[in-house]
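What you see is the complex with one protein chain gone and the rest in place.
Just so it is clear, A, B and C label the chains in written order, and each chain counts residues from 1 on its own.
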Amino acid sequence: MTIQSSLFQGLWDYYIVISILVSVFTFTWLYHHSFWYRSEDSDGYDNPDEIAVGVFPKHNDDMRLEVAWTVAPFILIVWLTYVSWVPLDAVWSETGEDGYHGEECEDGQSSNNQLDGYGVVTSECYHVIEITGKQWVWAFDCLDLSTELCDTGSDNVEVYGTVPLLSLKKGETYLANMRSEDVTHAPWFLGMGVKEDTLYGAEIGPSEYEWPTTLWLPISSEVGDQIILCTEYCGDAHSVMAGKLVVHQ
Amino acid sequence: MNFIGLMVLTLIEVVAVGFHLPDERIFVFSNYTLMILTVIAIPKFIMIALIFMHLYGEEDSGILTVTALFPSFFIIIMILFIGLTHPEATTGLPAWCRPGTY
Amino acid sequence: MNKKSARTLLVLSALVMALVISPAAVSYPNGIQGVKDSGCNCHGAVTSSEVVPSITGLPDQYNYSETYEITVSFVGGPSDPSNINQGGFNLWVSDGELSPSDATVQSYSVNEVSHTEAGNDQTSWTMTWTSPSSDRNVEFVLHTNSVNGNADGANGGSSGDMWNRLTAKVSPPVLVLEEADPYVVLTTLIIVSAVLLVLTLAYVFYRTNPESFTWEYFAPWIADWLTTTDHKKVGTLYFVAGLFFLGVGGIMAMMIRIQLAVPGNDFLTQDQYNQFFTLHGTTMIFLAAMPLINGFANWMVPLQIGAPDLALPRLNAMSFWLQPVGALLIFTGVFSGQGADTGWTGYAPYVVSETAHMGTTMWVAGQIMLVASSTLTGINFLTTIAVMRAPGMGWLQMPLFTWSILIANLMLFLSIPAFGIGLIQVYLDRVIGTAFYDVSAGGDPLLWSHLFWYFGHPEVYVVIVPAFGVISEVIATSARRSIFGYRSMVYAMAGIGVVSFIVYGHHMFTSGMSPTLRFVTMLTTMLVAVPTGIKIFNWLKTMHGGSLVYRTHTLWTLGFLVTFTLGGISGMFFPSIAMDLHLHESYFVVAHFHYVLVGGTVFGFYAAIYYWFPKMSGKMLDEKLGVLHFLVGFISYNALFWPMHRLGVWGMARRHHTYFVTTEEAMGALPIEAAGWNMFISVSAFIFFFSNFIMVANMIKSLIRGQDAPADPWGGWSFEWMTTSPPPTPSFDPHNLPVLTDANEHIANEPGTLSKLFNRLMVSEDETEEAVH
Partner (left out) sequence: MSVHDDHHPSAWGPHDWSHGAPHNSWAPFIMSVGFGIFLFSLAGVYKWGEMVDAASIGVVFAGLAIVMFGLTIFWRQDMSFDGSYEPKATGTPFRGIDIRKVSMWIFLMSEMMVFTSLFSTYMRYRFGIESCESVFESGQWVEGTSVTCFEPAGHLIASSWFHIAPGAINTFALIVSSFTVVQALRYAKKVDLDHEVRTKLVTRYLGATTVLAILFLTLKMIEWFIGFPLPEFLAEYNHGDTTIKSLYAEGYLINADSYQHHYYDTAYLADHGHGISHDTELYAMMEAGTHSGGQMMANIRVSASTFYVTTGTHGVHVLGGIIGLIYMTFKASRGAYTPENAVSIEYFGLYWHFVDLVWVIVFPFFYLY
C-alpha cells in the first residue's frame, strides 16, 4: 500500500529496518536463553547466587555489559533523532527565505514544487488558504486564489455522506491557516500523512492574542485524491466529520 | 524575633504598594513594585520555612529540608512547560531547533 | 454483638439510601434527560393533559427513502390566538431525516427539529421526513408547548405554560425485530457481573464457616470488610474491585469491537460509541489497572520490606473506599444514557462545552475522588517504604517490586495534583460557571492538555513500572538467579521516573502547543528508550546461566518480554515528529498503547497473580489451566492488537465509530482489506476476552479445593516468602521484626556516595537509640 507520502514512507522504512534489527537481536536472545537455560531437573541445581529466604542474594552484574547497553541505545536514539530532524524541519518549515517554501506567491506566480529523493518538497513560493473546523463539518476557504489554483465544493462519500471538497492544483504548495469555531478539531490528510489541531480562540482578543495553527500542504507529484478525517475528538458526530481533497492538474 | 521580622516585612510590602497607590491617577504598576514584592516574599518564605517549620537548627532539619526541596525539579518543569509556554503555529519553530543552524 | 450488628445495618442502609436518593433528587444536570426524554424544562416541570399534541401525515409503514410531509399541532392549554406567542414544539425521530418546510421550523440535526422564533405564534407546523433506506423501526417523539404569551415572554417567561408529549411509531416495509439497546445490553451485563460478584461474596462467606450462614454472623463479617484497615484485606478489596472493573471495561471493549467489525456498522450509535470508548479508557486505567496495582502493592510491599502494616492504615482504607464511590459517580452518566463522551483525555474546550453530555460533570467528579485516593495512597506508600524497612534492609537491598511501587507512587504523587487541579477547574467551569476553559472569555484550550498530560504521561508509567517490578521478581525467581544488574535496574527505574515528567509534550505534537516545547519533548522522548532498553537487556541477561523453571508466571513473564519489547519498539516511532504527524490519533497509537498496557501491565499482573496468589490465599493455582490461559490469551491478544498497527498506517482513525474502505487504487483512504482485518480483530478480541475467564475459574477452583501452598513455593528470597501462606495479622510481629542479611557483605557494609551524603544530614544514631530506650 503506498498511500502515504514518500517522506513518511522513507522514515517508516528506516525505522522498520532498525526495529527489525533490534527485535531480531532481542528475540534471538530471548528464545535462545529461554530454551538453553531451561531447568532440566529441578533438584540438582547449585544456586550460584546463594538465594535463600531473608538473604539479599549475591549481586549478579557486570559493569561493562550494563554500560554497553546503556550506551548502545543512546547512540541509536541520537542517530534516530538525527535521521528524523530534516523531515521535521520540512513538515514544519518556516515561512520566508530560510524555509522550504519561500515567501507567499505573487499573483500569477506558481510554486513549482519539487520532490526530492527523501520525500522533502521544496517550492518557490506558496499560496495561503484557510481551513475552519466546526462541529461537525469542515469549511475550506480559498481566500482570493483563482479557481484554477484552488476550488471548493462538496462530494458524496459512502459512510460519511456529503462531505466538503477541497480541490488543489498539482505542483503548487499551500499553507493552510486553520481556525475553529467551537472546539478543537484536527484535519488529517490521509494521503499526505499530516495533521494539526485547529484551535478555537485564534481571533479572540487584541493582536497579541492571535495564534492560528498552520499546516503545510505541498501538493507534489505524488499526492493524489484523499480523504480528510477529523482526528481530535470533537463530540457527537466526530467520526463522520470528513472531507475530501481532490488534486487537479 | 522571627515573628517580628515577618510583621515588619509584610508592613514593608503593603507600604511599597501604598507608595504606588493610584491616588486618582490611572493605575500603573511599575515592575519596580513587582521587584520589591518578589524580593520581600523570598525572605518571608525562608523565615517561615526555616524557623516556624523547623527546617533550621533541629536534629532532623537537614534531611527534612532535602525532602521539602525534592519537588523543586518538578515544580520548575511545570512552571517552564505549563506556566510559560503558549500556543503557536509550527512555522514559528525557532532556528535553534532546525538542522541548518548547526 | 446484636446491638453492634444492628448499628452496622442501620448505617449501611442509611448510606445506601443516601446514595440512592441523591441521584433522584438532582437527576437533571447529571444527565438523565435530553429534551426528547423529558420535555422542555423551561416551561414547567410536569406534563399537562390539557395540551393534546397530534402528528399527521405519517404512514403506518414507510417506503424506502420516501419523503413525507408531516404536520404537528396541538390544541388546548393556555394558548390563545390573541397571545403574542402561542406555542412551540420539538420533534425527534430515531431514523431518517427531518427537514423544515418553511421558516417557522428550524432543524437542529437530521433527527431533531423545532419551531423558530417566527413559528412561535402558531399551533401547527409542517415539515418533511425522509424515511431511511433500510428497515428500521422508527420512533417519533413530539413535545408541544402551549404558551400563554405573558409579558415577560422575551426573557423566556414561562409561568403558566403547559406542555405534553406524544410518541408515534412507524414500521419499515419489511418488519424487523426491535434492536437491542446497547445501554440495556451494557447495563444487563454489568448487573449480571455485580450479581455474580455478590453471589461469590455470599459463597465465600458461606465457605468461611458453613455452620453459621446467618445474618447475625454475616453483618459483622461484612462490616469487618467495610471497616478493615489491615493492608492484606484492603489489598484483597482492591484486587476484587480491579478484576471486576477489568471485566466491565472488557465488556465495553467487546461492544466497541462488535461495532467496528464491519465498516458502516450501526450496532452502536455515534453517541453510544463515544461514551463507551471514554468509559473503556477511564475504567481500564483508573478503575482496573490502578486498583490491581494497588492490590498487589498493599499486599506485598509491607510483606516485602518486613513491616507489620502500612504506615497509615486508616488512610489506606480511605484510599480504597474513595474508589468505588468515585466509580459510581463515573458510571452515573452512562446508566442514564448521558455518559461522558470526551475520551479519557477529556480535552478542553470540548469537555466544558454544552455539546458534551451532562454526564461529563459526574465523570469529572468521580475522577476528583480518584485523585484524592491516589494522593492518600502516595503519602502512605512513600512513607511506608521510606521509614518502615526492616533492620538490615538498605535502599539498595529492597526487592525490585517494592522499588517499582516506590517509583510509581513518587511519579503519581507528584504529578496527580496537576490533574486534580485541572479536574477541579473543569468541574467548577461546568458547575459554578468559572471560565478556565471558556475560550470565548480568553481561556486557553491547551492549558487542560498541559495539566492533563503533565499527569497523564507519568500516569502511563505508573501503570507499567509496577509490572516491571513484578517481572524482575518473577524472572529472577524462575531462573533461580539473582536479577542481573540490580543497581542498574533501580537506576533505570528512577531514570524513567524523572524522564516521565519532561516528555509529556509528545502527546501534543499536533496540538498547536509551543513548537519549541514540542521539539524539546521530541528529544527527551527519545531518551525513554535508554532506561527501558537497560531493563529489557537486564531481564534477558538474568536468564543467562540460570535454570529456568517453567511455571505459568514464567510463561506470562516471557510473554511480557515479547509484547513489551514490541510495544517499546513501536513507541520509538512517535518521537519522530514527521512520522507522528501521520500516526497521531490513528490505530497505530491504539496498537502501541495496548501493547504496553495490556501486553505490559496486564500480562505483568497476570504473572503477579500466578506468582503471589498462593501467598495471598494459601492455595496453589492449577498449572494446567494456567498454561491454557496463557496460550489462548497470548495468541488471541497478539491477533487482536498486531493488525491494528497496519490499520493505523493505512489511515484508520481512533475514536471513530465507523470507517470507510475503498477499492479505488488511487484514493487515499482505507483499502478494502481493512474490513477483513477488523473482523479478524473483533473475533480475536472475543477470544481474548473469554480467555480471561479461564483464570477466574482457576482462582475459584483453587479457592475451593486447591492444594495448600507452602510458605515459599517458588524459591524467592524476599520477606514475603518467610511468612506463612496466607500471612498472619499483623504480618510481622512489631516487636520482633525480621532482619535482612546480605550475601554481599563487603558491599553492603560500605556506604555509597549517597549514603555518605545522607549520613551527614541524618539524625545521629545515638539520638535514635536514646529515643528507643
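The definition used in the following text is that a residue touches a chain if its C-beta (ideal position, glycine included) is under 8 Å from a C-beta of that chain, and two chains touch if they have at least 3 such contacts.
Here the structure is a predicted model, which means the values were calculated and not measured.
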item: Per the touch definition above, residue among C:369, C:503, C:621 or C:670 touching the missing chain; value: C:369
item: Sole contact to the chain not displayed, among C:431, C:666 or C:704; value: C:431
item: Touching residues (missing chain, whole complex) on subunit C; value: 4, 7, 11, 15, 18-19, 21-23, 25-30, 223-224, 226-229, 308-309, 311-315, 317-318, 320-322, 324-326, 328-329, 332, 354, 358, 361-362, 365-366, 368-369, 372, 375, 378-380, 382-383, 386-391, 393-395, 413-418, 420-422, 424-425, 427-436, 438, 440-444, 447, 450-451, 730, 734, 755, 758-759, 761-765, 767-768, 771-772
item: Contacts of subunit B with the absent chain, listed as residue ranges; value: 3, 6-7, 10, 13-14, 17-18, 21-22, 24-29, 33-34, 37-38, 40-41, 44-45, 48-49, 52-54, 59-60, 63-64, 66-68, 70-71, 74-75, 78-79, 82-86
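In this section, only the chains that are shown with their structure count from here on.
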item: Chain pair that, of all pairs, has the most C-beta pairs in contact; value: A-C
item: Geometric centre distance via CA averages, subunit C-subunit B, whole Å; value: 38
item: Residues of subunit C whose C-beta touches two or more other chains; value: 444, 446, 511-512, 515, 519
item: Where subunit A touches two or more other chains, by residue; value: 91-92, 196, 199, 211, 213
item: Subunit B partner contacts - residues on subunit A that touch it in the complex; value: 85-86, 89, 91-95, 98-99, 175, 196, 199, 211-214
item: Subunit C to subunit B touching residues, read off their complex; value: 414-415, 418, 444, 446-447, 450-451, 454, 498, 501-502, 504-505, 511-519, 758, 760-764, 767
item: Subunit A partner contacts - residues on subunit C that touch it in the complex; value: 263-264, 270-271, 273-274, 341-343, 345, 347-350, 353, 355-356, 393, 397, 439-440, 442-446, 479-488, 510-512, 515, 519, 522-523, 526-527, 529-530, 533-534, 536-538, 540-550, 558, 561-562, 565-566, 569-570, 572-573, 575-579, 581-582, 584-586, 649-651, 653-660, 666-669, 671, 711-712, 715-719, 721-722, 738-744, 747-748
